[in-house]
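Let's turn to subunit A:
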Amino acid sequence: MRARGRVVGILAAMLLTACVAPALSYEGYAQQATMTAADAVSAARTAVLATRTDEQGRMTGAALLVLVQESEAALGTLGSTFDSVQPPDDGRSDALRRELDGLLQDAQSAVQDLRIAARRGDDAAMSLAAAALATAGDALADFEELHQP
Partner candidate 1 sequence: MTDPSRYDLQLHLLDRQIVDPDGELVAKVDDLELTPSRDDPRTLYVTALLVGPLALGPRLRGRLGRWVVAIARRLSDDAQPAPHRIDMALVQEIGSAITVSRRRTDLAVEPLERWVGDHVVNRIPGSGA
Partner candidate 2 sequence: MSRLFAVALGILTAIGGFVDIGDLVASGVVGSRFGLSLAWATILGIIGICVFAEMSGRVAAVTSRGTFDLVRERLGPRAGLLNLSASALVTLLTFAAELGGIALAIELATSVHYLLFVPTVGAAVWLIMWRVRFSVLENVFGLLGLALVVFAVALWQLGPDWGALLNEVVQPSLPSDEGYPVYFYYAIALFGAAMTPYEVFFFSSGGVEERWTPKDILTSRINVFVGFPLGGLLSLAIAACAAIVLMPQGIVVDSLAQVALPVVVAGGKLALAAAILGFVAATFGAALETGLSIGYSAAQYFGWQWGKYVRPYKAARFHAVVLLSTIAAVTIVLTTLDPIQVTEYSIVFSAVALPLTYLPILLIANDGEYMGEHVNGRVGNALGVTFLGIIMVASIAAIPLMIYTKAGQ
């Protein structure tokens, strides 16, 4: 009885320390940032590829919408997940955070424009939004390359 209680106590202590995550180092934070950037590149370029395929008349409207909406949802989640990570208390990490936040916001607004244009069937607006999203994707790829540990 006593032995079981002790095991439960240890497990509880372990769980509690896991919930309150220890402060990251700059390297750890940079890794979070690059992983987020990589996922964002994937989401952005999926939507761009889908749009380019649609421009060639090879994609159905339904499939395009599904892919664009999935990318939009993914980019949104990536942004909020990254924002919830506490950066270590130094200037480098804050700069990193500001830079990635900016890039993510560019991608998010581009994909929103793309989704709105796709729903409306507005080909011209879609092209513009896809171009903006492609640029944002490339910028995110550069960011990932630069800050790769």
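Picked so that all candidates are chains of the complex that A comes from, given by their letters.
We adopt the following convention: contacts are C-beta pairs under 8 Å (C-beta built on N, C-alpha and C of every residue); 3 or more make two chains touch, one makes a residue touch a chain; residues count from 1.
Fair warning: this is a prediction, and the values are worked out from it, not measured in the lab.
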{"item": "Touching partner of subunit A in this complex, picked from 1 or 2", "value": "2"}
{"item": "Residue ranges of subunit A in contact with candidate 2 within the complex", "value": "35, 38-39, 41-42, 45-46, 49-50, 53, 57-63, 65-67, 69-70, 74, 141"}
